[in-house]
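Complex shown without one protein chain; remaining protein chains in place.
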Amino acid sequence: MKNRFLANLLLTFIWVALTGNFEFANVLFGFLLSYFLLWVITRGSGNVHYFKLVPRVVSFFFFFLYELVKANLQVAYEVITPNLNMTPGIVAVPLDISSDFQITMLANLITLTPGTLSMDVSEDKKVLYVHSMYIKDREEFIKGIKNGFEKRIIEISG
Amino acid sequence: MEILLAIMVGTLYAAGIYMILRRSLVKLIIGIILLGNGANLLIFLLGRIAKGQPPIIPEASKTFLEAYSDPLPQALILTAIVISFGLQSFAIILVKRAHKVVKTDDLDEMNATDEYS
Amino acid sequence: MTEQLLLYPLLLQMFLAIVLMFSWSRISWQKGISIIGSFLNLGVAVWLFSHVWENGTQTIQAGNWAPPFGITFVADSLSATLVLLTSIAGVAVSSFSSASVIPSRLKFGYFPIFHFLLLGLNGAFLTGDIFNLYVWFEIIIITSFVLLTIGGEKAQLEGAMKYFTLNILASVIFLTAIAVLYGLTGSLNMADLAGKVAAVENRTLIQVNALLFLIGFGIKSAVFPLYFWLPASYHTPPSAVSSIFGGLLTKVGVYALLRVFTLIFELDTFLQNVLLTIAVLTLFSGAIGALVQNNIRKMFSYLVICHIGYMIAGLGMMTEVAIAGAIFYLIHDILVKTNLFMVTGVIYKLKATNSMKKLGGLYADQPLLSLLFAIPLFSLVGIPPLSGFWPKLSLIGAGFETGNYVLIGAILFASFLTLFVVVRFWAEVFWKNGEKVEKIRNFPYFNKLRNYKKFQIIGPIVFLSIITLYVGFGAENIQALATRISYELMNSEGYIDAVFSNARIMEK
Amino acid sequence: MTLEEYLYYIILPIVSFSILLVFIRFIKGPTISDRIIAVDLLVTIGIGIIAVYSVQTNQSTFLDIALILALIAFLGTVAYSSYIQKRKKK
Amino acid sequence: MISIIIVVLATLGALFVLLAGIGILRMPDTYLRMAVTTKAATLGVGLLLGAAAVYFNDLSTTTRVLAIIVFILLTAPVGAHLMGRASYIVGNKLWEKSVMDDLEGKYSKSSVKDKKPAEPDSEEGSTIPED
Amino acid sequence: MRTLILKTASNYMLPLLLVFSVFILLRGHYLPGGGFVGGLIASIAFVLHAFANGLETTKELIRIHPGFLMPTGLGLAFVSGIGPLFTDKPFMTGLWFPELPPPLSVLGNIGTALFFDIGVYFVVLGVTLTIIFSISEST
């Protein structure tokens, strides 16, 4: 119930943002609309996890931006310089995080930051396969991810 | 610009017909889609084109204050696009079903209905 | 009540289609709704027809927007007549379908789609807007396409592929023509276009535009050399579907040609020659096509093509007499072809085959039915004074008047071959002793049907035959109608006036 | 140089040029995956073009189209990838 | 002042887009192409959109721009993941200088092991209809 | 095609896309959008969900048969078309209602055109889902 209420609020916010109209009537309309839509799609099944997201996404955003820019520059260098000095490969990264949301978030972040690409998650959700442009050492690479994004995600999503 | 568009329209028509003339059912559908796109662009072009002036009345005004592009061809094309979509989706399914029943994608093998029987 | 009368055939059909969709899985409800609805529609059509007959051309501005800004609906005598004929065919085929189409097909939306088709036909006949006509054409295509494939057997699918591709091609050409027309005039309202087209200085472009319409509608009317989709597909669906196709589909194309070339474009000599050449070749190709067929439905399909030639001939000559002939033929042909395809359905139900070689002995088995079937058959041939005879008088007469001797030759030739084909059909199917065809198990033979089902199947044939006989014996009345329609078409000011001056825009 | 001119003479050429580069990849392939990636990228760049164009013409309306592109283009990729895998399974 | 911000954002955006273009062309295998393009383009387009937001400078436009960016951030990596996975399953080879492949053999035995080197643009699959 | 990542993402995108589709639908009279595009986006939302979670899950989510949406939408559009007949105005004449109380006031002018557009929305949604679901089920 609480989850849905939060999700409802989030959708209402999105509605208001989309319409760019902060009048009470519009907020109310957005709330009712979201309520209706959530009712349509959550009858019977599904726990929608919006409620947990809001604050974390916002705070996490800036960290992510930093990573994004940093890594982009690195790739830019690679792309622009004449030689290709890459050592690419696919690495299996063992995961500590366990929830679907966390894994998805981690995978997406890895993909969005340059040079790396999440290929797949193992069936048991214990391993994330990551393709990377620069692998000097497997352990070092895994450590980089675990200390970087994964740690952050655990921090913000508890 | 219009001249490029006119050539583009011609290209779409030509490519559409060319694809329809192939033997593969899938190519046939692609051909029909290309033709449809061509026709839509033609309406658009012949209704005369204008850049950067969508036919939307500004927020604070009751009518247009400056030039606007002709909304009517746009409405016509919209209708045509949606109708084509309906027809095309049915055609695509038909290809699937035809392949299943007739067991071929080759149009040349689909001429039993025109034989004397 | 009568102010918006001309919309009722449309609204009623749409209403029926929606209601039928809501009763998706209840076949028996659907049958009842469809038949009752069709009768209602017939009533409305009769009402509309008599209203137009007495009060002249009726118009409605959809959305209450003055022409040429909104979509105009116009019921002149031609439209009202065609709507009436559609509703007559609708009643017949609705009843025929409810007993003849196998339940599996009925369960998958046969009736709603059927009424969407009738909606499309009515719409095409009533609209006064060229793009709106395109849209109506599309609903006709998609419904006919679905009806053609419902059940999805091999032959149906093959036929459907050809039907679909060529009809889409026609639509694209039609759309291209609309694009050019809009590019030249900026208008879509047909009455408005009449004046605006005349004012365009670049006559070459107007001619090109007219040719595009001619070819687009020509494909739909199944004229030579554009008819290929028809023989490929008409024999493949259930006979109920074939009959509505055979009766009405190509006629929409003919209607569009008549409308466009009397209202919007002037027929210059070049276009006239093109039309006349097409007419001659259509008469020829259709007739000899029918000659070589063994499948009786295919044979009638070719005759559909052949007889379109008469109507194109009438249009091509462009005299009041000729157009009246074309209109008379149109009226006759809708009734007879609808009926004949139902007849092929009954024959199929009797013998489980449509092959002329295998069929036979119908006269001995079913003498009364045979006599009944003879009515549309010999009307088709035009044995005087049956319905097919009269329009030929006008057409040949107009041919002499305009000096189109080759055309007269073609008309006589086609008439002769029609006679020959029908007579041979009679000899083979009715007279000959049929091959002993093995009885198919579980086949819904006609004789095994319950009486009320038999009635639902035969009733429509009787109904249409009676009307056909009326058209033949009451030719004076039909000719009066055809002449009036012809007059209205040749003097399009009446139509234009009705659209513009009678346009009643109410307070917003 | 006005903003419009800057966009027209500097920004749009760069973006257009990128489109050409991506399109070359599309033509070259060699695998279907490469092509799909190229198309995906074309759509993404298309969003960029629309953004620039909306500024150039001063029509914020165009951004709505970008919004739709961003939402929907993804589905194409989902479909393609599901297709390639399905084919492989057989 | 605002124009300068716009110019800076737009220029950076355009450059990143260009980077993605060059990247997709230069990179030697499917995975590396994807790795480069997903983010460069996302960042580039994000910046261009940002420029637009600054230019229009009103709330509803800004929120819409933010929505677009969020959508891209949400969908681009998922798409890349799907394509990467699909490519691997289909048997697109890694670049020859790749140093390791932990995924090797993880998908069904046949599909990767006896992978015919990705048939360049041939029709995938057999002629036998599925059903 | 069921990967964890896609599944998770699609679960978040579904409500987002739906809100967005309504947004597009309602603003259509004033800004680009309308029933078509709105309906298409809504259907794309469900299709995406079906891709990620399997058709059955999505169908359970929607509960009513998408085919039902078609006559409903068509009926709605039809009724807003013939509504004017009862006030002696021609078919499809736009009727406009007086200003509504909040929260419906955000919709702006409410008239038959809006209901018409909503009808279009439902039809498009119903049509697309019917088509896509039928195909998915048959393969």
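Letters A, B, C, D, E and F name the chains as they come in the text, with residue numbers starting at 1 for each one.
Simple rule for what comes next: contacts are C-beta pairs under 8 Å (C-beta built on N, C-alpha and C of every residue); 3 or more make two chains touch, one makes a residue touch a chain.
Keep in mind that, in the parts below, contacts and distances are computed from a predicted model.
Per the UniProt record, the absent chain's protein name among "Na(+)/H(+) antiporter subunit A", "Phosphoribosylformylglycinamidine synthase subunit PurQ", "ABC transporter ATP-binding protein" or "Alpha-glucoside transport system permease protein" is "Na(+)/H(+) antiporter subunit A". Of the options C:K31, C:H307, C:H332 or C:K392, the residue whose C-beta touches the omitted chain is C:K392. Summarising the interface, subunit D meets the missing chain with residues 8, 12-13, 15-17, 19-20, 23, 26-27, 29, 32, 35-36, 39, 42-43, 46, 49-50, 53, 61-62, 64-65, 68-69, 72-73, 75-76, 79-80, 82-84, 86-87. Within subunit F, the residues in touch with the undisplayed chain are 24, 28-37, 40-41, 43-44, 47, 67, 70-71, 73-74, 77-78, 81, 91-92, 94, 96, 108-109, 111, 113, 116-117, 119-120, 123-124, 126-128, 130-132, 134-139.
In the analysis below, only the chains that are shown with their structure count from here on.
Closest to the middle of the protein, by Cα centroid, lies chain B. With every chain reduced to the mean of its CA atoms, the largest distance from subunit A is reached by C.
With centres set at the average Cα position, the gap from subunit B to subunit F is 24 Å. In subunit B, the residues that touch at least two other chains are 54, 56, 86. Each of residues 14, 18-19, 21, 107-108, 118, 120 in subunit A touches at least two other chains.
If you check the complex, the residues on subunit E that touch subunit D are 3, 6-7, 10-11, 13-15, 17-18, 20-22, 24-25, 30, 33-34, 37, 41-42, 44-45, 48-49, 51-52, 55-56, 58, 61, 64-65, 67-68, 71-72, 75-76, 78-79, 82-83, 85-87, 89-92, 111, 118-121, 124-126, 128, 130.
Contact residues on subunit A toward subunit E in their complex (touch as defined above): 14, 17-21, 68-69, 71-72, 75-76, 78-80, 84, 86-92, 107-120, 122, 129, 131-133, 135, 138.
Considering their complex, residues 16, 20, 25, 28, 32, 35-36, 38-39, 42-43, 45-48, 72-73, 76, 79-80, 83, 86-87, 90-91, 94, 97-98, 101-102, 107, 110-114, 116-117 of subunit B touch subunit C.
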